[in-house]
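Sharing a structure, written as structure tokens. Questions coming.
Complex shown without one protein chain; remaining protein chains in place.
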Amino acid sequence: MNFQPGKDALKRNFKIVGTRTPRPDGLDKITGRARFGADMTAPGMLWGLILRSPHAHARIKSIDTSSAEAVNGVHAVITAKDFGPCPEDVLDIRENVMAREKALYDGHAVAAVAATSRAAAKQALKLIKVDYEVLPHVTDVDEAMKPSAPIINSKLFTKGLDKTPKKPSNIAERFEFGHGDVEAGLKQADLVIERTFRTEATHQGYIEPHACLASMGSDGRGDIWCCTQGHFMVRQVCSALLGIDASGLRVTASEIGGGFGGKTTVFIEPVALALSLKANHPVKVVMSRSEVLRASGPTSSTSIDVKIGMKKDGTITAGDATLRYQGGAFPGSAVPYGAMAAFACYDLKAVRAVGYDVIANRPKQAAYRAPGAPMAAYAVESVVDELCKELRLDPLDVRLKNASSDGSKASYGPNFDVIGLRATLEAAKAHPHYKTKLGANQGRGVACGFWFNFGGETSVSLNVNADGTIGLSVGTPDIGGSRASIGNMAAEELGVPHDKVRCIIADTASLGYNDVTDGSRVTFASGLAAINAARDAIGKMCERAAGIWGIPVEAVTWEDGTARPSSPNAGKHDPLTLADIAAQAGATGGPIAGHCEINAEGAGVSFATHMVDTEVDPDTGYVKILRYTVFQDAGKAVHPSYVEGQFQGGAVQGIGWALNEEYIYGKDGTLQNAGFLDYRIPVASDLPMIDAVIVEVPNPGHPYGVRGVGETSIVPPLAAISNSVSSAAGVRMTQLPMSPPKVLKALGRI
Amino acid sequence: MFQIQVSTSINGDDTEFSCEADETLLDVLRDRLGMTGSKEGCGTGDCGACSVIVDGRLVCSCLMLGAEAQGCEIETIEGMADGTELHPLQQKFLDHAALQCGVCTPGFLIAAKSLLERNDDPTEEEVRYWLAGNLCRCTGYDKIVRAVLDTAKDMRKPAKTKKAAAKKRVKA
Amino acid sequence: MVKVQVWGSLKSALEGADEVELQAASIREVLDQLSATYPAMKQAIDRGVSVSVDGRMYANSIMVPLKPDSEVFVLPKLVGG
Partner (left out) sequence: MQYHAPATLKDAVKLLASSKGTTQILAGGTDLLVRMRTGFAEPDTIIDIKRISPMCKIARDGKGFSIGAAVSSAEMSENAALAKAWPGVVEAAALIGSTQVQGRATIAGNLCNASPAADSVPAMVAAGAKAVIRGPKGKRKVAVEKVCKSPGKTILKKSELIEAILLPAKPARTGDAYLRFSPRTEMDIAVVGVGVCLTLDTKGVCTAARVSLGAVAPTVLLVAKAAGALIGTKVDDAALDALAAACSAAAKPIDDKRGTREFRIHVAGVLARRAAIIARDRALGKS
């Protein structure tokens, strides 16, 4: 019954899918009734606050909580001692959630308090005495790799080398991808360019700080209500950290105020649960903005060398990249994905990408939308752009000449399935934007990008209500409007109007396991599962119709939401609509529901080409974005408005990353800009409209051809904007962000 | 720490509350009055998610003390619709998919309402500069600006056709 | 026989071979044989890998059947953002 990728035919004509239906869950969000992480309260609730280390690197010799516990209104004070043994795969999370022997970065949690009021909790925090022994620190990725750098984890030995070294190091692991003979390839080139690029750490920038309300009982049973990209992941990690059964903890996903990968892990949820257990009260913990910036999961800062050889006719003969990513105080940066994605847009005979995962005294990184890929694309697409300029070749033509296409061998190994890179490049070449004239100090930049996209474990249940309406329960938190697209796919498959389907996010006690909402997987995987669940229900409804008509079920077909005899010789029977069958469900066997629990494989990759015009003020180095156009392959755009929204949101995060956003650490290793004033994300007046062109090259791995689109849109902008600024300023920019002082310096004006 | 007794008007309702001297209006709205529509994104006036209108003036409720609300007229997102009659901006935000996660939406709707009360025919640039105090990370602002411009165009139409249009759309 | 390749840094675990040919009917059999014949591969596989079969990526489905001439590629475990 489930869709067989590659075997079952793709549906091509649709009634609901592809239309811009109004959003079914929007009313609460425009009236202020929608409840996000911090909006939940409970009777007898205490306020939880976390004490964080002010040092970049320090040994914790002792923590005295006695005077804090004496404060009136305080019901619980916890430290690392309140987190017992746990499975190996959550050891790093346990240490990041609450420091153990050492405080590893500025903002690392060291203790927490729960009290009847925020004022009492604040007062108690001040009375916790921590005896720190400050240690030397390192925050820069290249510095951290030097043998002379202070060792952060004495038990860390570099993996991925031929021989495991004896001495501990800040280099956690080495990765390598590629094929062919790079040295030979470079020799065949007419021009070889090698450059080093640096990018600073950036934050996902979601407007809603992390927040949760936990209520934990000493009987090992509890509830937690939190904003997260994966409440099943929260259950899995928190139950492991607290040593309770997964079934003991019910996690409800609140509305989520943005995540972009930063809420695919836990920071405060285990703390709230531990406080609640100790205080025997519900406890609410809400991060401040400065806590979010200091102590949640920004992406890596990087240092990348790229060398590419190209012939006069534009053929790329070889590509070689070395990528160094620091992922905070714990291993696990996204450097492997950066190394894999770096040359993914190019069909190369000789390619190599070597990645180093490095630790430093910074917060533990978390995924940030296509984690690792934007920085790698920035480096590769910048060198390709420079080669095109030197050889006087059109950047789109060169990319078309070398573009990966169906069946070509990807730089990270496997052969590609059906892919849409060429389609996006051709759409870009044909677009009026590419032909408009530029003025003084103006430049145009193009760049391509890619993301793998992900299927993952997905459970959906679909209930047919007695009045013929549909209750659809999915387990993937909806950040960008996926309830609308998933509901529309179920309505399309069932043949009922879209507003007859109500799609909700079920809690962990009401639905089978679901992987986190990440990897641009939700519209693909929950959509696929919803279609399968609809087909499951249709099968059952056909059985009921067959029973009512007294004919075999094989003689019943389902069209436009109605069961019909498949041919005249099955006898004359009035068609039965879904509503008719639903009304008789009780009498004909019981409630009707469809289910699908799968590991949704067959996710199709999504490619994009971005084009951007900028103007550089030669006197101040200020960069103005004049025009921005995104061309991205969505396979099949289920709800075009929200597909465009992903294109526009990713592009603008890329603009912030390219121009102004950066983590600034002082010499003392503390974060200097932990707030939205000096961590500058783009504001409305900084930007033009972002034009979105949806390209549709269907993905054979999905019944409707759907591809995930959420992440690819952030991969090309860093390079596209840098290429545009480099041509406007007449000098190659090799550092992000391209803040005005850096541009002015590159122009040689200061 | 004795508390301050404040009497004010919120969305037309006379409201009494007591609060600490250093408690912000945002904390009062959310934690004492259960009006969680205004959101805290930063607590320092840098994101606009807590925007409310006080005596006709668009402000950040996190940069105002609860005590300062004495005798004021406060408008929050909860009061933007008139019963089931949505404000045209609210409907347009849905029609234009001008929200994704929605946490910044209350702040944007209040700010846009304040703009259209002052300027019924704003240019794109005027909309962008007026709304620059409201951060959004999901949408890239494009559809938000289009929704505000489209609402302004609709609201400039003669009253008769507007009423019918508003009624029809709510059912859609 | 199924052609199996691994990502660059694991080439040393295959004693330098670019590609290995195995008799295997499913992803599980490929991974089991790799772990058995090449001890250094076992650690990487235990930490979690993604496997691509004929251009399609499988995160951790090990029961996926293989065609006799399938092209299998072992990669680090994919995660998204």
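A, B and C are the chain letters, set down in written order, and residue numbers restart from 1 in every chain.
What we mean here is this: a residue touches a chain if its C-beta (ideal position, glycine included) is under 8 Å from a C-beta of that chain, and two chains touch if they have at least 3 such contacts.
It should be emphasised that the depicted structure is a prediction, and the values quoted were computed from it without experimental measurement.
Within the full complex, the chain left out of the display contacts the shown chains A, B. Note on the undisplayed chain: of the listed residues B:L29, B:L58 or B:C136, the one touching it is B:L58. Residues of subunit B in contact with the chain left out of this view: 1, 4, 20-22, 24, 43-46, 48, 51, 54, 57-60, 62-65, 67-68, 70, 111, 114, 129-134. On the side of subunit A, touch with the chain left out of the figure occurs at residues 290, 619-622, 659-660, 664, 672-673, 675, 677-678, 680, 682-683, 685-686, 739-741, 744-745, 749-750.
Keep this in mind: only the chains that are shown with their structure count from here on.
Looking at A-B and A-C, the interface holding more C-beta pairs in contact is that of A-B.
Inter-chain centre distance (subunit B to subunit C, centres taken as mean C-alpha positions): 55 Å. Along subunit B, no residue makes contact with two or more other chains. Subunit C has no residue in contact with two or more other chains. Residues of subunit A that touch subunit B in their complex: 20, 22-23, 26-27, 29-36, 38-39, 41, 119, 204-209, 255-260, 286, 288-289, 479-481, 639, 641-642, 644-645, 648-649, 651-653, 675-677, 681, 683-687, 689-690. The residues of subunit A lying in touch with subunit C in their complex are 5-6, 160, 162, 174-178, 260-261, 264, 334, 336-337, 340, 352-354, 367-371, 407, 412-417, 451-456, 516, 518-521, 599, 601-603, 701, 711. Residues of subunit C touching subunit A in their complex: 5, 7-9, 11-12, 52, 54-61, 64, 71, 73, 75-76, 78-81.
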